[in-house]
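One structure coming up, written as structure tokens, with questions to follow.
Of the protein chains in this complex, one is absent; all others appear in place.
Note that the chains take the letters A and B in the order they are written out, and that residue 1 is the start of every chain.
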Amino acid sequence: MVSSIKETKQDKVFLAFVYLILTVALVIVAYPLIYILSASISNPTIVAAGEMWLLPKDITFEGYRRVFQDSSIWNGYMNTIIYTVVGTLVNLVVTLPAAYALSRRDFVGRNIFMILFIVTMFFGGGLVPTYLVVRSLGLVDSMWALILPGATSVWNLIVCRTFFQSSIPRELQEAAEMDGCSNFRLYFRIVLPLSTALIAVMALFFGVGHWNNYFSAMIYLNQQEKYPLQLVLRQILVLQQMSAQAGTIDATMATSLNNKAEVAALVKYAVIIVATLPIIAVYPFLQRYFVQGVMIGSVKG
Amino acid sequence: MKKGRKKGAVALSGLLLFSVLASACQSGGSSTESAAETGGTVSKDGFPIVEQPITLSVFAPSADMAPWDTMPVIEEMEKLSNIKIEFQTAPIDSFPTKKNLVFASGELPDILYAADITPAEQVSYGTQGQLVPLEDLIDNYAPNLKKILDENPNVRKSITTTDGHIYALPFIDTTAVWYRGPMWYNGEFLETLGVEEPKTTDELYDYLKRVKTEDPNGNGQADEIPLTSVKLDDLRMYFLGFWGIYNEVYYADKDGKVHYTPQEEGYKGYLTFLNKLWNEDLLDHETFSQTDEQKKAKGAKNQLALFSDFYPYFTLGGTEETMQDPMMTPVSSEIADTPVYGKHPGMSSNGTFAISVTNPNPEASMRWIDYQYGYDGATLWTQGPQGMMWDYVDEATHEKKYLEVPNGGDREEFRATLTPNYGIVTPGVNIPDLTNGLRSEVEDWVVQQNEEKLVPIAKIPFPNVYLTNDAQTEVSALLSDLNTYVEQMEAKFVTGQEPLSNWDAYVAQLKKMGSDRIVEIYQEAYDQWNSENAQ
Partner (left out) sequence: MMHEGAKAVLNPQDVPNQRKSKKLFKKIVRNWQLYIFMAPALLTVIIFNYVPMYGIQIAFKNYIPALGMAESKWVGFDHFTRFFESYYFWDLMWNTLSISLYGLLVGFPLPILLALAFNEIRTGPFKKTVQTVTYAPHFISMVVMAGMIITFLTPSTGMIVNLLEAIGITPPSFLTDPRWFKTVYVLSDVWQATGWGTIIYLAALTAVDPGLHEAAILDGASRLQRIRHINFPVIIPTITILLILNMGGLLGVGYEKILLLQNPLNMEASDVIATSVYRTGLLEAQYSYSTAVGLFNSIVNAILLIVVNQVVRRTSENSLW
């Protein structure tokens, strides 16, 4: 919207420079990505020998076949989508209001609460005590064990607070108060609609967190049909990479491990693609929320 | 409406908090679950093990996604024994964590299977009463295992903790020779250069030098890499034997004297030799940075003359199992009575099977596992039921043959659907009869190479011993710094970043870091083990 105004020569040079830099960045970042894509369908020995530079060589789809021959992968996809959607919603519902409260300077006790939260960024009880708490709540082997313990992300909470504090004009709040508008109303009717960019970013941060999470699934889930995608893929990868413990394995086993090791390289790349394509595809849709001026415009309007 | 929901949430969370605190307070409430009815008397011999069916819960790591409960081996076993098993499996990579959580939360399964129970865990869980002492059960309910232990008193000593009890059973394989894959020569190179296998380190050096300069792969380029390794881990133990050393960190020599390897004169000889190879580019200069895949890629391009692997063709490529690449005969050095070879002790160092204190049927559990320590059970559990993957050619001699894999798949992958004993170290025993007729020609050839080249000079470097908790803590603390120091100095000496003239200063530093204390602790443990053994 701003660029519609006539540019000076200096600005044009500057803009050209910006485009140049971005193009260079694009190339630098894209190369390894293409490499991964190619490596996932190339003969692994050629890749290991450093003979595959950019385009796939001696094409094979064995890596993908191995990934998809496991029927549990679809189930894993389903689980991950459920965990991600529910988890992200819970995160947003818990974190955003708290962040808003903390952003209010007239909120008595905000510093104490802030410190309570910050302490947890540094100090934690460790795995076993946390597990015992989750277990005593009866959450083991349920989706909630993956969602509730991390419902509040202090890091994101702080980022949200900063956003509210610096981007929601104080005058707005004061005016609302004068009108006798309750905090609930203020939050739902004014603050949230003004914060679509923040909500988009947080949804992304939390969503990606859930999407990539395998650790709590590994700890808290026992039934395989509840495993999320990342855990299923990890399993496949681990199977392919089982290292030979000599002396305790026999010849057939060693042979089979050796055959697998070769495919393991392929699977490693295929797994990345399978696991991340969906979540990468989400990003372009979120980009439309990052448009400058949406917020102020709507306030004034 | 929103308000109401929020309040509900608050109330709910409050309730959660309360229940957490409540449960945190009633600590130590041991899980005295309703003991399942014991299935009447347990027969001491033959099947079924119990008259009335019983159920046991088993905690185990799994190397495959296939559910264990429906595997043919498990079904067959249930039919035979009248014991139903409920498995709770965890993927191998998360198993250690889960095992810790199982013990920490006090929700013990009846049986730990293939559970990789370290000596330290055996001691601490055993003395704390979470694991049941097994020695009486073995005597009364494990005829197969008892027979093995009577025939191999060393194994019995090695699984008996310092308080005289046995808390976990090992995997036993008295035919094992290697700790890890040996060194192999590229047979084609030997032939092209018309060389017999080197007998001494000097001859070895000469040979590697010729590989470097005489283009044995015949491609017109000097691209041969005479000796390669991945971070030296794959050749260290084998090469140390050339200088009379049995193992990488500590070992007992023929006279029962314990040594800390990195401060031995032989270790200096090893460093000096590798340094010479490095300086003349005979040892791969990518040794310290390359991955296993990269090493194999070099093998596939026929650049390697000497390397380590389980079988030579794993590195040299091709799926054809050939016998033309000989196992390296260890060579002798300036040190007297060399070479030597550190032989595998024939049993897993960690326990594979244990019975928890909450198990209502320890006798039946012991009978159940003992099956795997005899020929029939071991066959069933490793190869699956007869008629699925294999069948007898001659049942009397135990000679077998493989059957076609259904749908022409990979045999190992098929095996993974038959039995849980796949990719994990399970309880049981390995005896040559198990694979009678199933072994390939190459496997027999390797056994023969072992007999010829390694076994005559082999000795077990150090028996499996138990340290007390305090000794274990002290050793771990000392070794953590020592290992880091040694690992870095080894690389520096080999690559010449640290001249070998600094050897004395290096040894002095080791002593300062407590290397002699390591020797002391292990000498004591060894003497203890030895005196038990003499009884």
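The working rule: a residue touches a chain if its C-beta (ideal position, glycine included) is under 8 Å from a C-beta of that chain, and two chains touch if they have at least 3 such contacts.
These numbers come from a predicted model, not from an experiment.
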Among A:L198, A:M218, A:V232 or A:A261, the residue in touch with the chain that has been omitted: A:L198
Candidate in contact with the missing chain, chosen from B:T174, B:T495 or B:Q528: B:T495
Residues of subunit B (touch criterion as defined above) contacting the omitted chain: 3, 6-7, 9-10, 13-14, 16-17, 20-21, 24, 27-28, 96, 100, 103-104, 118, 120-121, 124-125, 127-128, 130, 231-232, 285-286, 288-291, 294, 469, 473, 476-477, 480-481, 483-485, 487-488, 490-492, 495, 497, 513
Where the unshown chain meets subunit A, residue by residue: 1-3, 5, 7-8, 10-11, 14-15, 18-19, 21-22, 25-26, 28-30, 32-33, 35-36, 47-51, 53, 93-95, 97-98, 100-102, 104-111, 113-118, 120-126, 128-130, 132-134, 137, 148-152, 154-155, 157-159, 162-163, 165-167, 170, 182-184, 187, 197-198, 200-201, 204-205, 208, 212, 268-269, 271-272, 275-276, 279-280, 283-284, 287, 289-297
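Assume only the chains that are shown with their structure count from here on.
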Separation of subunit A from subunit B, taking each centre as the mean of its C-alpha atoms, in whole Å: 38
Complex contact set, residues of subunit A against subunit B: 44-45, 48-50, 70, 72, 127-128, 131-133, 135-137, 184, 188, 218-219, 222, 224, 231-232, 234-236, 238-239, 242, 244-248, 250-256, 258-259, 261, 265
Interfacial residue positions of subunit B with respect to subunit A in the complex: 2-3, 16, 19-20, 23-24, 63-65, 67, 88, 90-94, 97-98, 100-101, 104-105, 171, 173, 176-181, 291-294, 296-298, 300-301, 310-311, 314, 317, 344, 348, 410-413, 415, 422-423, 425, 430, 435, 439-440, 442-443, 446
